[in-house]
Structures are given as structure tokens and as C-alpha cells.
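One protein chain omitted, others in place.
Our next item is subunit A:
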Amino acid sequence: MKVGIGLPNTVPGCDGATLVEWARRADGGPFSTLAVLDRVRYDSVEPFAALSAAAAVTSRIGLATMIAIGPLRGAAMLAKQAVSVDALSGGRFTLGLAVGARLDDYDAAGVDHRTRGAALSTQLAYLRGEFDSAGIGPVVPFGAKGIGLLVGGTSGAALARMARYGDGYAHGGGPPRAFGSAATKALAAWRDLGRPGAPALWGQGYIALGDAERGRDYLRDYYAFTGPFAEKIAAGALTSVREVKDFVRGYADEGCDELILFPTVADLDDLDRLAEALS
């Protein structure tokens, strides 16, 4: 299993200099991928912009959205942003897409949230097919041969969408057991649709190694819209090296291919602590 790290692009107050330094250090560390989250109505940096900045100061590490909320963007613009990041990074980009959980982001973007599932399917179909002849460059195909496509979500419809158009599954986080259960469903969907082989299975977690309480406060705030679940997500943050190691081992045992650990504070020391824990 590979382990990647998140950029603090959705941690309020993270400035450009910190973001770029974070990316630079991650590139020199034991991380496979640098990933971003996506949120409109929050003090955060747009994911493709953040990855563009990261692309400029890195040479090795993979870049990924984990996930971007597809339907907030028109399909052509989404494709344009993705191929741009891919071009800036010399082909290091993986596009993770899902419908997200915040309806107010849809309202802010002026997009109907009631049809978001079907809208994401149409977007994925566009990226996998129509895009090739749409005249949008730089020309690079979406899918295993070009920009890898991960699809997230927990419903059967989301898993079918993943198995139809995707190369892999982006899980939304939780203890290893929850990941294992979702991974089984993803594999079942993949088989059901008759795709050969198996999907890449990506997982994620949160770290708060330096200041656990500040990290948890951030998670409570970031997930406040989920009501009572914010507390559970905050309680799941990994606050010690031992917890990180157990979590990494747990995910590996459940068949995870790539685990992304997201920061909860924009504190470079946390990146260094994680790098040390993993090496």
C-alpha cells in the first residue's frame, strides 16, 4: 500500500507560501501522492488551483483530487482544469470525483443538487468519451491510459458509476473496518459490471499530530454541516504516531492500494512528524 498526504488547502488561513512549502516537503518525503479536498462555501483554496501551485514546485509526487465535487463544474471546464494540472505536472495527476455531501455548495454554484448523481454520470461519460473529440487540449485521455479516474460515494448507484467509468474507488474515510466493508462493495460492483481485474482502492484519514485539539476543532468546524457526525469524524483523527501506524496497517490489511492522510492544521511540523512516522 502506498501512503500519500493531503495539502492543507481547506484549512482556513493556510497561505500560499505554506501551501507551496508543504508541497515541496511532501515531494521530498515518503509520500506517493499529494491530494486535495474540495469545498466552495468555506475558507479554502480551489483544488485545481492548489494542485497547480503544487505541480510547480514538485517533480516526483503524484497529485490527486480526493475528491473534487464534479457537478459543481461544467464537464468541459472540469476536463480543462484536469488536463491543465496534468500538463503542469508532467502527467502526475489523478482525478477523483464524487457528488460531495454539502448541498449549500450546489446552491452557491447555482447547480441543482437533486440530479447530482445523474449529472456526475454524464460528466464521467463525457470525460471518458466525448472529451476525446471535443478539441480540448492538451490531449490526454481520461482513464487508465491517461489521467486516472477515481469515483467516490457509498450508494449502490455511486459504486455502479465507479465500476462503469472509473479506474478506482475513492473512499470517504473512517476506521479500517468501514473501509473494508466499502471496498468489498466496490469489488462486487466491479464484478457485477463485468470489468476485468480490480479497481484501485483509495482510502483517507485525518492526522492531528502536533496539536490534537486544534485539529479536532478544525474537523468539527469543517464538518459542522453534518450535525452530529462532526464529533465522530473529529474523534477519528489520528493524534499519535502509534495511531497512525495502526491505521496504516489496518488499511493495508483491508486491501487499500493508496491511503491519503489529510492534515487538520497547516503546520509544517505535522508533515514532518508524519514523514517520520512512516519512515
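Things to note:
Keep in mind that, in the parts below, a contact is a pair of C-beta atoms (placed from the backbone, for glycine too) under 8 Å apart; a residue touches a chain by one contact, two chains touch by 3 or more; residues count from 1.
In the analysis below, contacts and distances are computed from a predicted model.
Candidate names were "Energy-coupling factor ABC transporter permease", "Molybdopterin synthase sulfur carrier subunit", "Dihaem cytochrome c" or "FAD-dependent monooxygenase", and the UniProt protein name of the unshown chain is "FAD-dependent monooxygenase".
Of A:Asp132, A:Asp211, A:Glu243 or A:Asp272, it is A:Asp132 that touches the chain left out of the display. Remark: the omitted chain is touched by one listed residue; of A:Lys2, A:Arg24, A:Arg195 or A:Arg273 this is A:Arg195.
For the options A:Thr33, A:Gln81, A:Thr94 or A:Ser121, the residue in contact with the chain missing from this view is A:Ser121.
Listed by residue number, the positions of subunit A touching the unshown chain are 117-118, 121-122, 125-126, 128-130, 132-133, 143-145, 155-157, 159-160, 163-166, 175, 177-178, 184-189, 191-197, 227-229, 231-232, 234-236.
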